[in-house]
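First up is the structure itself, then whatever we jot down about it.
Complex shown without one protein chain; remaining protein chains in place.
Coming up: chain A.
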Amino acid sequence: MLIDTRTPDPKKFINGATGDWEIVIGMEVHAQVTSKSKLFSGASAEYGGAPNAHVSLVDAAMPGMLPVINEECVKQAVRTGLGLKAAINHRSVFDRKNYFYPDLPQGYQISQFKQPIVGEGTVILDMPGETVEVGVERLHLEQDAGKSIHDQHPTMSFVDLNRSGVALMEIVSKPDLRSSDEAKAYLSKLRTILRYLGTCDGNMEEGSMRADINVSVRKPGGEFGTRCEIKNVNSIRFAGQAIEYEARRQIGILEDGGAIAQETRLFDPREGVTRSMRSKEEAHDYRYFPDPDLLPLEFDQAFVDALAAGLPELPDDKKARFIADYGVTPYDAMVLTLEQASADFFEKVAKGRDAKTSANWVINEFFGRLNKEGKEISASPMSAEQLGEIIDLIADNTISGKIAKDLFEIVWLEGGNPRELVESRGMRQVTDTGAIEAAVDEVIAANPDKAEQAKAKPTLSGWFVGQVMKKTGGKANPQAVNEIIKARLGIE
């Protein structure tokens, strides 16, 4: 049933005492659907809220309450399916997954088991030196559970049902991932796609996106091994750490002649280890059956087509367009398209300007500065127009690249019109050759020994460039300075 789509790659092997091992990873990602109300009730789906405030009597599973499905959640699932280039099932069925837990008042979760709303799709990963195609097995709609708080009382747990009944999409991948880096790239790419589509906010800290990670190891290219499932990993970094730890744990057991017990484990970020969740194992019998309260979910191709027509440009398409239209490198295109807001910002800056220069400034200076301050692009103190103006000032030789960085700093911290700032603060670069020549002559006259050395060894002329730049307060055009120094010293 499980098909191996990958060719074993020695670069990804883990070296054990008995030779190489290959990791096999598949993921189940739970993504909270962006909607105003819950999947089957009219209570608010908003995060937070006072205890049990976002709860209807349907969510609390009071007797006689009946679920009515939210059309927007269905549309969001279909949009996501289209974004994953997946098959959309015009008919799907809701089932009850039965288990007992205090934060599950119904005693079952409404989910989709045999007939999910979305079938097989694909996620493309850009890894260094290769493109990895990860199969999506399915996507189905289901209800979230409530929340239990265990640390407020010595003998009691507190239960808040505000999350109960909020719509989730469970996105199940095929076991196509072969390293923790690929697993992290998969989560990151999935998050990017969901955020572009607007179907999930991808906020892992608030739990809007979390992953159950299936990990097994095998001899390269061999039979799939027994897997363990690491539950509820809520950050991309933790996913990487959990997989690395778990793979090595399994290799250790196998190399000692042991066998892997199929089980559910939890990752402890403080210790960096995974631990068995022994207690729940016994009861894993969900006795799925079709929910008699709900008819099959049916829609026609016109419904799907209308949603397809309203989709935004997706990350892969945008990336391809950036490479083709702007001539940026695949890596830069990937960075620029990680977030829709970043891509929009770049396009505003690049409009009518040199695309590569624009990409460099947006990625290195602008994103670099945002990261340093931990700011989202929406909270940036600098607009695309301001950054574009700085780039124009370099292009028309008003300022040098070095001065531009100082100007960037001023605009970032104080705001204002870059061109006016250059004038009011006297930052305009000196292109007047006479003035530069005078400065060069002065420096050469003051350092006759160094001038002699530079004549013999032209690489030393760099020292003169530095001195002249210092003398002119950094405002001389570095290219002009370089040329004049070479002419004066008589070096090629």
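The rule is short, and it goes like this: contacts are C-beta pairs under 8 Å (C-beta built on N, C-alpha and C of every residue); 3 or more make two chains touch, one makes a residue touch a chain; residues count from 1.
By definition in this document, contacts and distances are computed from a predicted model.
The chain that is not shown carries the UniProt protein name "Aspartyl/glutamyl-tRNA(Asn/Gln) amidotransferase subunit C", picked from "Aspartyl/glutamyl-tRNA(Asn/Gln) amidotransferase subunit C", "Tripartite-type tricarboxylate transporter receptor subunit TctC", "Act minimal PKS chain-length factor (CLF/KS beta)" or "Ribose import ATP-binding protein RbsA 1". Note on the undisplayed chain: of the listed residues A:290, A:381 or A:416, the one touching it is A:290. Here the missing chain is touched by one residue of A:11, A:150 or A:270, and it is A:150. From the options A:161, A:350, A:384 or A:476, the residue with contact to the unseen chain in the full assembly is A:161. In the full complex, chain A touches the omitted chain through residues 35-37, 41-44, 50-58, 60, 68-74, 98, 100-102, 148-150, 153-161, 279, 283, 285, 287, 290, 294-298.
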